[in-house]
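Working notes, structure below.
Heads up, one of the protein chains got dropped from this complex, but the rest are sitting where they should.
Note that the chains are named A and B in the order they appear, and that numbering of residues resets to 1 at the start of each chain.
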Amino acid sequence: MAELDWYLLSSQAFTGLGLGVIFVLLAVGLSLIFGLMGVTNFAHGSLYMLGAYFTFTLLTLTGNFWIALFGGAILVGVFGMATEVALLRPLAGRSIDDPLLLTFGLSLVLVEAVRLIWGKAGLALDTPSALTGAVDLGFIMFPQYRVFVIGLTAVVLIALWLFLTRTNVGLIIRAGTRDPLMVRALGFNFNAIRTIVFGIGAALAGLAGALVGPLGGVYAEMGVNIIIESFVVVVVGGMGSLLGAVIAGLVIGEVVSFTTLFAPKFSHLAVFIVMALVLIVRPSGLFGESGLME
Amino acid sequence: MENENFKHSLSRRRFIAAAGASAFVLPRWSFAQQGPIKIGFPTPLTSPYSIEAQDQVNGATLAVEEFNLRGGVLGRKIELLARDDQLKPGMTAQRAKELIEKDQVDFMSGALSAHVQMAVNSQTKPAKMVYISISQANAITAVPDWSPWTFHEAFSPHMTTQAGGSWAIDNLGKRIFILYADYALGHDLNAGLEEIAKAKGATIVGKLPHVLGNPDFSAFIPKIMASRADVLMINNYGKDQLNAVKDMHNFGVKKRMKIFFPLITFTGREDLGPVPYEEVYGGASFYWELAAQNESARRFVNGFQKRFNRPPGDYAGYAYSAIRLLLESVEKAKTTDSDKVAAVMSGASYDTYKGKQWMRKCDHQSFQDWYIVRSKPQKAQKGKYDVMDVIAKVPASEKLERSCAQLGHKA
Partner (left out) sequence: MTRWLSAQIAGRPVLAFIAVFTVFPFVIPYEGLAAQVLTYGLFALGFNIIYGYTGLLSFGHAAFWGLGAYGTGITLAKLGIHSLWLGLGAGIGAAVLVGVVVGYLCLRRRGIYFAMLTLAFGQMIFFAAFHLSEWTGGDDGLRGIPRLPLDLPGLTIDLDTPLRLYYFIMVVVTLMLLGLKRILESPFGAVLQAIRENPSRAEACGYDVRRVKLLAFTFSAFFAGVAGALEAIRLNFVPIDALYWTTSAQVVIMTLIGGAGTFFGPFIGAAVFLLLQDWLSLVMESWSLVIGIIFIAFVLFLPKGIWGTLLEWLRGRERMEADGVRKQRERQNQAAL
C-alpha cells in the first residue's frame, strides 16, 4: 500500500510538471511584456491559440512537425510585433488601463477571425510520429511527447536566460525593465526594444499553444480559459519578475495536479485561493517589486 | 359631395400611410395571421458542440422540408427559426424570449445540453408554449421544471445509465471508475450509474470530476491507474470525450481497463481515428447503419444522405423525430394552439425514424430503443463515417426511467 502511495504521488507530481511548464511559457512572456512595457496583455491567450493554428497550417503545408512547431511560434512573434507597432504604440503616454482594454478587444477579434478563417469546429493536430509512445519512468508510463514538452521548455528558458544576460540587447531589455527613462536618455531606440520584447513574449505564447495543440486539440476558445490562469500565475510570481513567473508557473501546475488528486472539485478554484493568500502575505507576489504598477 | 369623397380618400390615405409607417416603428405587430407556422430552434452553433448542433439543425430542416413538400400543415408552410445560443444559458434565455416575443413563434424545439435547455424552458413555460427538447436532461421531466407544454424527445441521463450501465456491468466488468464532467450531465449520469451499480452488485472504486471543456486529462491518470478498475466509465460529451480518449490511449490506460462512454460522441471517433478508440464502447440513441435493419431508419438515413451528403448523427435523429412528432400532432389537433397540441402529443405513440416510440403521459418523456456500440477497428472500417459496430440493443422500457411518482408527478 505504501508503495502505491509513493507511485501515486510521484506520478501526480510529474503530471503537475507537465501542466506547469505550459504556465511557465505563458507567464514568462506575460511578465516580460509587463515588466518592460507596463502592458497587461489580455491578448496573450489568443496569441497562444494562434500558435496552435499557425502550426496546424504549417504542418498541413510542409508535413514536417519541427518546421511547423518553430515556424508557428516565430510567426506568432512576428504577428505580435506588428500588433505592438500598429495598436499599442499609439497608446503610449495614455491611461495605464488602455493597453489592457485594447488587448482585451483584440482577443475578441482574434477568436472570431480564427473561426472565420479556419472554421468553427476545432482542428486535430497529430503528435509527430517520432514522439508517439510512452516512456517508462518507473512510477508511471509517461507519453514521450509530454516529456518532450517539458524538455523543450527547459531548453527555451535557458536560451532566454542566456539571451537576457549575455547579449547586448538582453542587457538593454533588463535595464529597460528597471528604468525605461534612463535607457531612453542613453540614446537607445526604446520603441524598437518594446517591439522586440512584445515579439518575444508573443512567440513564447505561440510556442506554448503549438506544443499544447497535439494534447488538447486546436480550437478557437483555447485561449479564453488559460488567460485567466496565466494572469494568476504572473500575479503570484510577481508582475515583472521572470524568476517569479517560472517558479509560480511550476507551483500552480502542481497545485492543479494535486488538488485534482485530493480535492478535484476545487482544482480550478484553488489557483484563485492561492493567489489571494499569496497577495495577502506578499502584496507584490513572490518575487515582485512593490510600487510597480500601482 | 366631391369634397366629402376627397376628404374621405385623404383620411384613408393618411391612415394607410400611418399604418405603413407604424409597420416600420412597430415591426413586431404581425399583420398576417395566416402566415407560416414558426418553430423556434436555439442550438449552440458556435461552441465545442457546433457539429452536433448543425446536425440538429439539419435533422430539423429535413423534417420541415418533407412537410412543406407535401403542402405544409393545415395549409400553412413551416418555417424553422434556428438561432445560435452559443451554449450559454443567459444568451439562450434571451434568444428564446426574442423568439417568443419578437418572432412570435408557435412552438419551440432545440437546445443541446442540459443546462441550456432549462434556460429555454424557463421562457416557454410561462409563455405556455409547447417546447420539445432534444438533448439529455434529468430535470426537465421532473417537478418543478416540468410543465404541461414541456416535452422531452431525447433520453434522460438516468435512462442512459440504466440502459448502458447495465450492459457495461454485465459485459465489461464489475469494478468501475467514473470520470465525469463537473456539470449537470456529468452529475446526472453519475447518480444513475451509482443506482445501477448498487442494483447489480458492482462497485464504484473511484470518481473524479473534470471541468467542462478540460483539454488535458494527464492529472487524472495516476489515480485512475492506481484504482485497478475493470472499466473506466467516462460521463461527458463532445470534445471532452475526444481529449479523454487521446490521453487514456497515450498513457496506456486501455491496457489495464476497458473504456465505456454512456453517451458516446461519434464525431470524436471520426476525428481521432480507429487507433485511440480501439476497444472503446459506448451508448447512443441512434447510429446510421441501423438503416440496414429498420425500415424507418432506412427512409430517414437515405433522405438525410441525399439532402446533406453525409449520414445523420444521433442528434439529427432526435431533431428530425421531434419536429415530425410536433407537426403530426398539429395536423391531428387541427390547430396551432399549444394546449390542444400538447394534449395530442401527451401519451402519443409514434415511429418517426427508428422504430416504435411513445410519450409517457405523466412526464412527456419519450421512450425508445437504445443501442450499445463499439468502435470499429481499422481493418474493418470501409468509409469516413463507418466508425461503429452496433453490438446490442436495449429495447424501450419505462422501467429504465424513474417512476412518475419519483419525478414528483401526482399519479
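Remarks
FYI, a residue touches a chain if its C-beta (ideal position, glycine included) is under 8 Å from a C-beta of that chain, and two chains touch if they have at least 3 such contacts.
Keep in mind it's a predicted model, so treat the numbers as computed, not measured.
Interchain touches from the omitted chain, evaluated on the whole complex, reach A, B.
When the missing chain is restored to the complex, the residue among A:61, A:108 or A:185 that touches it is A:108.
Within the full complex, the residue among B:184, B:333, B:372 or B:388 touching the omitted chain is B:184.
In the complete complex, the residue from B:65, B:79 or B:145 that touches the missing chain is B:145.
Check B:43, B:109 or B:123 against the missing chain and you find that the one touching it is B:123. Where chain B meets the missing chain, the touching residues are 25-28, 45-46, 83-84, 88-94, 97-98, 101-102, 114-115, 118-119, 121-123, 126, 137, 139, 144-145, 183-184, 187.
Think of the hidden chain as still there; on chain A it touches residues 40, 87, 90-91, 94-98, 100-102, 104-109, 111-113, 115-116, 120, 228, 231-232, 235, 239, 265, 268-269, 272-273, 275-276, 279, 283-284, 293-294.
The working rule: only the chains that are shown with their structure count from here on.
Taking the mean of the C-alpha atoms as each chain's centre, chain A and chain B sit 38 Å apart. By the touch rule above, chain A contacts chain B in their complex via residues 4, 7-8, 11-12, 15-16, 18-19, 115, 120-122, 124, 127, 132, 134, 140-143, 145-146, 212, 215-217, 219, 221-222, 225, 256-257, 260-261, 264-265, 267-268. Considering their complex, residues 45-46, 48, 50-51, 182, 208-211, 213, 215-216, 218-223, 225-226, 239, 242-243, 246-247, 250-252, 271-272 of chain B touch chain A.
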